[in-house]
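Excluded from the complex is one protein chain; the other protein chains are retained at their positions.
Naming follows writing order (A, B and C), and every chain is counted from residue 1.
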Amino acid sequence: MNEQPLRQSEGQEPILRTVDLRKGYTRGRGWRGKRQHVQSLQGIDLQVRAGQSLALIGASGSGKSTLARCLAGLERPDSGELWIAGRNCGYSSHSREFTQVHLIFQDCGLSTNPRFTASEIVSEPLLISHWGTRAERTDRAINLMKTVGLPADAAGRRAGEFSGGQRRRLAVARALALEPRVLILDEALAGLDLSTQGQMANLLLEIQQARALTYLWISHDLSLVLRLASEIAVMDEGRIVESASVREWFAGPRSPQGQDLLQASRAWRSGAER
Amino acid sequence: MPQGSAEFGAFCPTLRPFPGAARYQMKGKLKFGLLGLVLIHLVVLGARVFAPYDPAEQHRDSPFAPPMRLHWVDARGHTHLRPFVYALVYHPESSAAVPYKEDRNRRLPVRFFVEKAIAGVEAQGAKHLRLFGVDPPGEIFLLGTDDFGRDQLSRLLYGGQVSLFAGLFAAALSLGLGVLLGSASGFYGSWLDAIIMRGAEIFMALPWIYLLFAVRAFLPLHVGARESFFLLVGVIGLTGWARPSRLVRGVVLSAKHREYVLAARSFGASNFYLLRRHILSETYGVVLTQAALLIPQYILAEVTFSFLGLGVSEPAPSWGNMLAALQKLSVLESYWWMFAAGLVLVPVFLFYHLVADALQQGA
Amino acid sequence: MRYIAQRFAHAILVLLGVSVLTFLLLELAPGDYFAGMRLNPQISAQTVTRLRDAYGLNRSLPVTYLRWVGSVLRGDLGYSFAYNAPVWPLLKSRAGNTLILSLIALLASWFAAIPLGVWSAARRGGWLDGATSAGTTLLLALPDVLIALGLLAFALHTGWFPTGGMASIAAQEMGAAARVRDFVLHLALPATALAAGVLPILVRHVRSAMLDVLDSPHLRAARGHGIPRTRLLFRHALPAAANPLISLFGLSLGTLLSGSLLIEVVMSWPGLGPLLLQAILERDVYVVVAAVLLSALFLVAGNFIADVLLYVADPRIRVE
Partner (left out) sequence: MASLLKVHDLTVCYGDRTERQIRAVSGVGFDLVEGEGIGILGESGCGKTSLASAMLGLLPRGGYVLRGSAVFRGTDLLTLGEPGLQRIRGAEISLIHQEPALALNPVLRVGDQMAEILIAHRRMNSKQARNEAKKVLEQVGFSVDSNIDQAFPHQLSGGQKQRVVIAQAIACGPALVIADEPVASLDAVVQMEIINLLQSLRKRLNLALILITHTPDILVPIAQRILVMYAGRIVEQGPAHQVLEAPLHPYTQGLLKCGLDLFPRESSVRPLASIPGEPPNLAALPTGCAFAPRCSDRMEVCEARAPIELHPEKTRDVWCFKYE
């Protein structure tokens, strides 16, 4: 909220900044169904510094995913300002600035077209932004695939032939193609087996360090994001109700919503330990 | 009856395959069906060579002649290498239903690759090569003749050009329109979608054939063969856009929300790029399946029209107006070979359905 | 109930749309009944103009349309030029005959399709399934013109069935039982031809819908609870598969109406088909428009009935 901006080192412009971002949806079908207006974001003021690792948590329906899509330029907010690296992106979702922010979806294996080959998938952003020649793009795709731990000889295989975990790696490699500065990870680790989840999380952490990326983790699985983020913001009904460093928050959340979330997670674990 | 099977196809784009849905079997079906269709179309296209007569050439002295049998052994028990037919003798006063008899004394050997004058232009001496024929003045009617004594086989071959290609062109027309309107409707949504889909609903609220008739009713009745062909193609093709467009819209709509489309959009891809690279490729399956369902339906539409006298008119042959002879009960009762134009539809439909089945399984 | 009201409003709107469409066609058409008259040297130009005036053919488009809609609402579907009589009485009995034929064929084909489809789905890969597959493929490949002509030839050769019409000439003098028998005999062939056309499609869809349900987790769960097979098929699977089949019901009616047109002409069933054909050949525009509108009314009504059935059968729609 306005009273509690994220701690921000003086003089350094945050890489992501929103001012009173609002977004609503109209449900219902045209002239026949009744219309329903759902206010999904009700004034978000968020600041993310470069290199930060922020966890955005909240119950389902609290507006986390809508916020993520607005930040990545996939949806246009109704009102409010969105600044990326010190530039106002306004309402144009085709602004160049959005190449600096990339959203990785839940079950991002699905975000790869099964008919494309691995190198086509990874080089797609390059193609879209008319970068280099075909050979250069393929080269770069292969390099990126190496970065995420995929063998270079897999470049010609179709995405449909990869396992779910490998397709997630492909999606990560593609996300890195345009060298974004911010990755938004919307439930990117949900639904994975424990052993694979660890692998993916570690890969993402490594990449973050190597490339000085800013991460925005969005999840309802507290136990996981608390291990991966250093700051936390709690969302509820389209608002950010609390933000703190993870260490502080973990010792004692101030907002009732935060307390509930931590409680639920702990109750379950202690129930398990009984 | 595939009439309306496209409607059902539209309704449930992936029908469950019948037993033995193994992939290789599907491919086999597809190959077999396509091969059959290609053969039929080649034969029909080559009517000028394969047909022994011109379609309008009349043999007034032998109306409703029955199909001649090919013989290798003559009346005296001699075997001939070259197949032959016996000339038919017409007994108009005979009380038999089919007043023809084979004249065992007039053996007409079948000659291959004969030069024959084109009817009507004899004066100019124009000739071209035919696959087979008999020495004049003998006549060969392998599938019999109609009431004007026109060779059924020749009419069947030339009529196929009309019937088969009317279906093909009309399907191309309505699919093209369907893809255009359906993808625009699905991709851009909002008011465009509302207008197109309301329009489609109105088109689909009419029983299909009634719609066709209604449109046909207000177009000129008596036009030349060429004009009536294009008229039919236009009418059939333009009234059939609604269902394919609804289907394409559905596919586009679901493709639009695929995560990889969203991902490409987040990289700044333009609408055109998305349509070209990701979305239209998803509609191929539906479009091909629809084609395999629509073409036979439209062939049948042409046949129905011409059968009822609203389509291609005499003397140009079409499978529909050839069947029209059967509307007389006397013809229906006695001259079974007049069914040929209907029977030839069976393999055509069978092949198209094989292809449609295979495509649906592959989908 | 909101849902039903919505569907009803929708049906009315669609009918209005259809009327506009047919009316536009009518107006855009080159020439009309009187154009033919002009060529006739026996009729003077003034007479033609006077006639056109009398029938309201030279007013502006919207006015003509509104006048026409108004009269349609009053039950007056216009005037047949060829018969020189109002359209509605001409159409009434014919529409009834078409409806009788189509509905009988509809019932027959559905009553045959459901058990066949359910059985072949339940015994996927068995001989019954194989036979159904072969049978439907063959029927599907037979054009309905051929089926109708074949049946007619059959009737001619055997003499077991009448070759046209709805009743024998002598029907008036028959007793009730004999008259029913006569009617059934007349109905048998057209209805068979019509039903044979849709049957394979229906069987395939019933089978397909059943297979979808039979593979669904809730049916596997029900098997896991030890529910006996027949009960599983008809009490659990069929209601769950009903949803797509009910939508198919509306579509099948449309197909039957389409099919009946041709079959009526071939088998001389005194329905809308022969009348429409005659009207087209004679440019009797109001008859054409009325017949087309009537067919749309049947189809829209059929779809509306399907919507109501859906409402009854699917709790997800009912309990909103």
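In this section, a contact is a pair of C-beta atoms (placed from the backbone, for glycine too) under 8 Å apart; a residue touches a chain by one contact, two chains touch by 3 or more.
Here the structure is a predicted model, which means the values were calculated and not measured.
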{"item": "Contact list for the unshown chain, restricted to visible chains", "value": "A, C"}
{"item": "Residue touching the undisplayed chain, where the options are A:Arg134, A:Arg211 or A:Arg247", "value": "A:Arg247"}
{"item": "Interface with the undisplayed chain - residues on chain A", "value": "53, 163, 165-166, 193-199, 201-202, 205, 220, 222-224, 226-230, 246-247, 250, 264-265, 267-269, 271-274"}
{"item": "Chain C, residues in touch with the chain not shown (by the definition above)", "value": "215-229, 231, 235-236, 239-240, 242-243, 313-316, 319"}
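Going forward, only the chains that are shown with their structure count from here on.
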{"item": "Pair of chains joined by the greatest number of C-beta pairs in contact", "value": "B-C"}
{"item": "Chain located farthest away, centre of chain B as origin (C-alpha)", "value": "A"}
{"item": "Chain A and chain B, separation of their C-alpha mean positions in angstrom", "value": "56"}
{"item": "In the complex with chain B, residue positions of chain A that touch it", "value": "30, 72-74, 94, 96, 98-99, 102-103, 105, 107-108, 110-113, 115, 124-125, 128-129, 171, 174, 178"}
{"item": "Residue ranges of chain B touching chain C (in the complex, touch as defined)", "value": "1-5, 7-8, 11-12, 15-16, 18-20, 198, 201-211, 213-221, 300, 303-304, 307-310, 323, 326-327, 329, 332-333, 336, 339, 342-343, 345-347, 349-350, 353, 357"}
{"item": "Of chain B, residues touching chain A in the complex", "value": "194, 258-260, 262-270, 273, 278, 281"}
